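Missing here: one protein chain of the complex. Every other protein chain is in place.
Chain nomenclature is as follows: A, B and C, assigned in order of appearance, with residue numbering initiated at 1 for each chain independently.
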Amino acid sequence: MLQHTTQVRVRYAETDQMGVVYHANYVVWMEVGRVEAMRAAGLNYAEMEREGIRVAVLGVELQYKAAARYDDLVDITARVVEVQSRMMRIEYDIHRAADGQLLAQGATKHLFVNLDLKPIRCPEKYYAVFAGAACTNT
Amino acid sequence: MLQHTTQVRVRYAETDQMGVVYHANYVVWMEVGRVEAMRAAGLNYAEMEREGIRVAVLGVELQYKAAARYDDLVDITARVVEVQSRMMRIEYDIHRAADGQLLAQGATKHLFVNLDLKPIRCPEKYYAVFAGAACTNT
Amino acid sequence: MLQHTTQVRVRYAETDQMGVVYHANYVVWMEVGRVEAMRAAGLNYAEMEREGIRVAVLGVELQYKAAARYDDLVDITARVVEVQSRMMRIEYDIHRAADGQLLAQGATKHLFVNLDLKPIRCPEKYYAVFAGAACTNT
Partner (left out) sequence: MLQHTTQVRVRYAETDQMGVVYHANYVVWMEVGRVEAMRAAGLNYAEMEREGIRVAVLGVELQYKAAARYDDLVDITARVVEVQSRMMRIEYDIHRAADGQLLAQGATKHLFVNLDLKPIRCPEKYYAVFAGAACTNT
C-alpha cells in the first residue's frame, strides 16, 4: 500500500482570526501530501501533467479533530486506498508532530483526465504504480 | 428553511494551472455563502464572535461536478438543514450564473464554541434563528 | 483618466491570527480592483487572455495604513497612471467603506506578454483604451 508522510510547518498566512489554521488550508495540505506520496512511489506529478495526464479532484471529505496552530509542524499521511482505470481514492491522516495529536482525517476522490479535462483511462505506466500501491484495485 | 444565494466572481488568484478554480477555494466560497445566509436571516457573524460565540467547522464534504473558470459569476446557495443545541449542518449548491450549470455540491458540519474553542450550547437568541430557519431541529 | 472603485467584503479566510486581514491579501484585492477598472472601461480581461494577451505583473508596492478587519466592506480604487506600448502602471487606494479610513496605498507595474509569457507590444485596440484612460502615455 502506498502510504507516505510529509511534513509542513504552519504559515502565518494559513491562520485566521480564531487563532488557528483556517479550515480550507487542510485541503491544500492534502494536495501536498498526495503529491509527495506519488513522488515517494516514483511518480512526479509535474511530469504526468507535462505528458498530458491530470489527476482532477472529484470530491473532498474532511473531519476536523483538533486545531492546528501557527508554527506547528504538521505530518500529513496520504494513502492510496483504491485505484480503478479511471478513478482513485486517497485517504489522509493529519497529526501535529510535537505531540502526535490527530488534527484531521479526510479523503479525496480523483478522476484521470486529459489536458482538456476529459476523463481518460489512466495510462498503464502510472496505473501500475498506483494499483501496485493501493490496498484495493479493480 | 433558511436558504440564501450569494454571488461571487471568480478571482484570478483562485485559478490554478489546470485553467480552472483550485478546488480548495470552494471551501472558502461555502464560508462566504453561509455567512451571507446568516446575514439574510438577521444574524451578523462578526457580532456573534464579538459576543464570544464562534461557529467552528467540524467537517466538510464537497463533490465537484463541473469546473468554475476565471471571471465566472458563481451562485452559492447555502441552506441550514439541521440545528441542534450544540451543532449545525449546512448544505450548499454552487452554480455558474451564466448557464445555471451545477459546479459543486457540499455540506459543512459546525460546532458552537466559545472564544477558547470549547463547545457550548448555542445561546437562545441565535438558536431561535437557526432552528426556526432549519428543516430539522431537535 | 481611468479610475474605478470596486467593493469587496472581507472573508474569514482573509484574516490571520492578528485578528486583521493578512497582508498578502491586499495584493489579491489590487488584482480584483484593476480587473474591474478594465471592465468599467470596456475591456474584459478574460477575453484579452483568450485572444492571447496577458498582463503580467512586473512589480508590486504596498504601504499599509490601517488594518482591515473581518466583514469590513472595502473600497478598492484603481487608476491607470501610465501606459507605454509594452508596460503599464496602476495605482491603488484602499479604504474601509464604513468610515472612509485609508487602509493601504499601492501600485503595480505590468508587462504585456503573449501566452508564452514573452513581452509583446500591446495591441492597438487595447492600447487605445488604456492610453486614453491613463494620465500619462508615451
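Rule of thumb we're sticking to: a contact is a pair of C-beta atoms (placed from the backbone, for glycine too) under 8 Å apart; a residue touches a chain by one contact, two chains touch by 3 or more.
Model, not experiment: these values are computed from the prediction.
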item	value
Which of B:Tyr45, B:Tyr70, B:Phe112 or B:Phe130 contacts the chain that the document leaves out	B:Tyr70
From C:His4, C:Arg34 or C:Arg54, residue that would touch the chain that is not displayed	C:Arg54
Among C:Leu2, C:Val20 or C:Leu103, residue touching the chain not depicted	C:Val20
Contacting the left-out chain in the complete assembly, out of A:Leu2, A:Val35, A:Leu58 or A:Val74	A:Val35
For chain A, the residues touching the chain missing from this view	11-13, 28, 31-32, 35, 44-46, 49, 70-71
Contact set of chain C toward the excluded chain (per top definition)	17-18, 20, 23-25, 27-28, 31, 49, 54, 56-64, 67, 117
Touching residues (missing chain, whole complex) on chain B	12-13, 15-20, 22, 24, 70
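Everything below uses one rule, namely that only the chains that are shown with their structure count from here on.
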item	value
Proportion of interface numbers common to chain B and chain C (over half same, under half different)	same
Chain closest to the assembly centre - both centres taken as Cα means	B
Distance-maximising chain from chain A - centres being C-alpha averages	C
Distance between chain centroids, defined by C-alpha means - chain A, chain B (Å)	24
Shared interface positions of chain A, touching two or more other chains	17-18, 20, 24
